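Here the complex is missing a single protein chain, while all its other protein chains stay put.
Here the chain labels run A and B in written order, and each chain numbers its own residues starting at 1.
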Amino acid sequence: MQIELRDIHKTFGPVHANAGISLIVESASILGILGENGAGKSTLMKILSGFQDPDQGSILLDGKAEAIRSPADAIRLGIGMLHQDPLDFPPLKLVDDVILGSPGPLRPDRRKTVLQMRELSGRFGFDLEPDSYVDTLTVGERQQLEILRLLWMGARVLILDEPTTGISLPQKEKLFATIKKLASEGMTVLFVSHKLEDVQALCDRAVVLRQGVLVGGQEKPFDTKALVGLMFGKELPKSERAKVEAGATVLSTRNLCLDSIRLQIQGLDFSVCSGETIGLAGMEGSGQALFLSACAGLERAVSGCVSLGERDMTRSSHHDFKRRGVAYLPAARLEDGLVPGLSLSDHFVLAEGSRGPGASRALFIDRKKAAERAAARIASYNIKGRPESPVESLSGGNQQRALLALLREELLLILVEHPTRGLDIESTAYIWGKLKERCAKGAAIVFISSDLDEILQYSDRVLVFFSGRVSPPLDAESFGVEELGRLIGGSGWERFDTAETQHSSQAERGAVHA
Amino acid sequence: MTTGMLLIGLAGVLASAGPLVFAAIGEAITERAGITNLSMNGLILLSAMGGFATALATKSVVMGFLAGAAIGGAVSAIVAFSSITLKQSQVAVGFVLALLCRDLSYFLGNPIMGMPGPRLSIAPIPGLRDIPMLGVLFFRQDVMTYASFALIAAAGLYINKTRPGLVLRGLGEKPAAAYARGANVSRLRYFYTIAGGALAGLAGPMYSLSIKAGWKGTITGLDGMGWIALAITIFGGWSPFKVALGAYLFAFLQWLGLVLQSAWPSVPSQVLQVAPFPLMILTLLFVNMGNAEWVETSLAKLPEKPRRVVAKALRAINVKPPAALGTPFEKD
Partner (left out) sequence: MLRHSMPSSRGTKALFQFGAVILALVLATLVLIATGAPPFAAYGSIVKGAVGSWGVASDTVVAWVPLLLVTAGLLVTFTVGLWNIGIEGQITLGAIFATWALRSLDGGQVDPGLAITIAFAAGMAGGALWAMLVGALKTFGGVNEIFGGLGLNYVATALNIWLIFGPWKRPGIASMSGTLPFDKAYWLPTVNEQSRLAPVALIVAIVAIVLIFLLIQGTYFGLKLKAVGKNPKAAFLLGIPTWQYLMASFAICGALAGLAGAVQVTAVYHRLIPSISSGYGYLGLMVAMLVGYSAVWAAPVALFFAALNVGAIQLPITLKLDSSLSGVIQGTLVLFVILAEGLRGRIMGKKGRAGS
C-alpha cells in the first residue's frame, strides 16, 4: 500500500511538532525516518497510526484520502504500529495477547490461532511458544510477538518506532531479516530510529526530521556525513571557554554495573573532579539517566562501587548523598522536582529545612521571614513569580530557575537531567551562567542533554551513551558535532575497543584530560 | 452431629454464600475493567431493602430481584460517572455512597420494617434431588442459589474463553494497549461498572427475599457483607472460581461459628459471629505479601536457584491486581 502524507501540521501549545511534512512511501519498500529527540518523528507516526489528529494536512492510502481518527480506524485500514514499548498485556498468554481486540466470533478459536502463530513464527525464524506468558518474554521477543500479531491481523503497513532499543544483536539481525522479507512480499515499512547504522543497513530510503520540518532525504547508498549534518545541524563557532582548575575527585565509580528493563551498563569506571563539567550525550534511553540516578543514590548498583571522594557510598540512600553535598535535578520539573499546589515560598522553606547541621530547629515557620528570603532568592535568580505564586503557574524556564534556587550554597556535585529542555535561548544562557558560577566555587557538574551544541559548549569532557555502552571521557574541545553525532547514532565505536583498556588504567591513575 | 445434619448445614452454607458470590463476582468484573466500586456495602443494603419493598408492593419476587439489580446498576452508574467522566477519586465517591446508601436503606425501609413479605421458595430439581449426599447439597436449593452456581461458571467462561472477556482483562491491565487495539475504554468501563453493580444488586434481595426474609433495619445482619465482598474479590485474585471459593469459605466460617456456639457456650456469641470478618481480611496480608517492596528486594538478593523456587511459590499464592486498577485513563 502506498502511503502519502500531505502537508501535515501538528502543534502542542507553543511547540510546532510537525510543520508541513509531506512524504510518499511506496509499497514493498523500507523508509527510514531519522531525527533527534523532539524532532517530531513520534508525533508523525502517532498521526499515521490514529493516536493523534493532525491540525492540518491529509493522509492518502493508495491515492485515496482516508480519515484516521482512532487506532481502530488505522487497524481497519491495515496500518500496524510497533511501539517502542510494545503495547501488550504481561499477564496474558501469547495466544490471548494476539487474539485480544481482533474481530471475530464470540468464542475465539484458540487452536487455529496457535497453529497460525506457529506457522508465522516458523516463516520468520521466531521462537515464540503460544502458550507461554507475555511477561516471560524479553523485549526483543515481545517485539516479535507484536509483529506477529500485526501480520496475523493482516497489516499492510508496518510502522516500527525505535525497535532496536534494548534487543540483542542476534535478535536485531533476525528482526532486520524479517523486515526485509516482509518488504519483498509487498509490505510498506516505516522505520523510525536515531541509529544511523541500523537505518543504513536496513532501509532503501531515509528522510531526516529536525524541529518539526523534513530537512532532507537520501537514497541508498547513504552518506553518513551528510545525514549527520541534516540531523544535527552545522558546527557553531566555538565560544571562549574559561579554563577551570580541576581539583580533587568528587565522585568516582569503579566497575559499576547497572540494570534496567531495557539495558545494562557493565563495568563503568568514571570519575569527576571539583570544578569540572561533564556532559552525558546520547539518545534518550541509552543509559545516561540510569547512570545519573546511580550517581545520586537513587538507583541501586548491581555490582561495583560508587564513592564520594574516599567514602564508599554504594549502599547509601539518596538522603545520605544529599547530606554529603550531592544535588539531583530531575528532567520532569513539575512531576518530579516540585510540588504542585505549594508556593515558591513553601519550597524555599522546605529546602532550607533540610539543609545541613545548621538547620533551623524552630517549630513554627516564620512566614514573613520566609517570604523575605523567598523574595531575595527570586530576585537573585530572576524568577518571574512572587513568593506566594504556586509553582505550577510558573513557566518552564522559571521552574528550572526555581529548582536551581532551591539548591544549597555549598555543593559538591550537581547532577542535572536536561537542564535547559524546552527553554528559550535567554533562559538557557542564564541557567548555565548560574551553574558555571557554582563550578567556579568548586562544585562539579554532570549533566544530560540531547542538544549536542549544549554538550559541546558547556562540558569539559563528554561521555557518549549508546545502548548501555559508555564511551571513555572525550575532550569536548577536540570533538565536533559531527563526530559526536556519529557516536550517538552508534557508529564509530570500534575505536574505543583497544583504547578502552588504556583509558580505564588512566582513570585509575586519576588523569584528568584525555 | 449426624451426616444428615451436616449435609443440611453445608447446603445452608452454599445458600447463604449466594449473595456473596453475586457481589464478589460482580465486583471482580468491575475491578478487572479497572474501576474500584467501594460502595458495595451500601449498595447491597439498599438493593435488599428496595428489592423487598418492590416485592411487597408487586407481590412478585421476580420484580423484587429486578428492582435490586436496577438499584445496584444505578448506584454503580454514579460511581462510574464520578470516576470515568469526572475523574474524581474512586475511593472517595465509593466510600460516600457506601455510607449514604446504607442510611438511605434504613430511612426508606423504616415503614416496611418487620413486615412479612414474599419469599423465594425452595425449588428442588426433580431427579437430581435424590442423588445421595450431592442431592441434598446442591439440588434442593432455591432458584437464585442455582443462579449463583451458574454465575460462577458463566463468569469464568466469559472472562477466560470469550473475545469480549479478553478485552475486559486488557482494560484493567493496560488500557492504553486496549485502546490501541481499538477498544472504547470509557464506554466499556461504564458498562462493566454498571453490570458488576447490577450483579451485586442481586445479592441484597437474595438475602431479604430468601435467606433472612424481610427487612429488619439495623438488625438485618447484612451490614458488613459489602466490605467482605470487596475483600473476597482480592482474596480470590479477581478470578470467579477462586472468588467463589472465598465466599464459600467465609460462609462456612460463619456457620462454624454457630455450630461451635453450642459446643463452647462460654465464648460470647458476638465474637464468633464477628470472627470470620477479620480472619478473611487479614489473609489479605498473606496474599499481598509478594507485592511488598522489601520482599522484592530480598528476593533479588537470593542466588539463582532458590530465587526461582521462592518466586514460583510466591506466584502461586500471590495475587496481582489488574495493573491499571483505580487509575483514570487519559487518551492523550
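We adopt the following convention: a residue touches a chain if its C-beta (ideal position, glycine included) is under 8 Å from a C-beta of that chain, and two chains touch if they have at least 3 such contacts.
Source: prediction; values computed, not measured.
Chemist: Looking at A:Val215, A:Cys257, A:Ala351 or A:Ala375, which makes contact with the chain not pictured?
Modeler: A:Ala351
Chemist: In the full complex, which of A:Gly63, A:Pro170, A:Gly341 or A:Gly433 touches the chain missing from this view?
Modeler: Here the residue in touch with the unshown chain is A:Gly341.
Chemist: Which is it among B:Ser16, B:Thr30, B:Ser47 or B:Ser82 that touches the chain not included here?
Modeler: That would be B:Ser82, which touches the missing chain.
Chemist: For a quick check of understanding: of A:Ile261, A:Leu363, A:Ala379 or A:Ile425, which residue touches the chain that isn't displayed?
Modeler: Here the residue in touch with the unshown chain is A:Leu363.
Chemist: Which candidate, B:Phe138, B:Tyr158, B:Trp227 or B:Trp255, sits in contact with the chain we can't see?
Modeler: The missing chain is touched by B:Trp227.
Chemist: Given the full complex, what residues of chain B touch the hidden partner chain?
Modeler: Within chain B, the residues that touch the unshown chain are 38, 78, 81-82, 85-89, 91-93, 95-97, 99-104, 106-111, 217, 224, 227, 230-231, 234, 267-268, 270-271, 274-275, 277-278, 281-282, 284-285, 288-289, 291-295.
Chemist: Using the document's contact rule, name the residues of chain A that touch the chain not shown here.
Modeler: 13, 318-319, 322, 328, 330, 335-342, 346-347, 349-351, 353-354, 360, 362-365, 390, 392-393, 395, 406
Here is the rule we use: only the chains that are shown with their structure count from here on.
Chemist: Taking the complex as given, what residues does chain A use to touch chain B?
Modeler: Against chain B, the touching part of chain A is residues 51, 70-72, 75-76, 81, 83, 87-92, 96, 99-102, 104-108.
Chemist: Would you pull the chain B residues touching chain A in the complex into a rising list?
Modeler: Those residues of chain B that touch chain A are 161-164, 166-167, 169-170, 173-174, 176-183, 320, 323.
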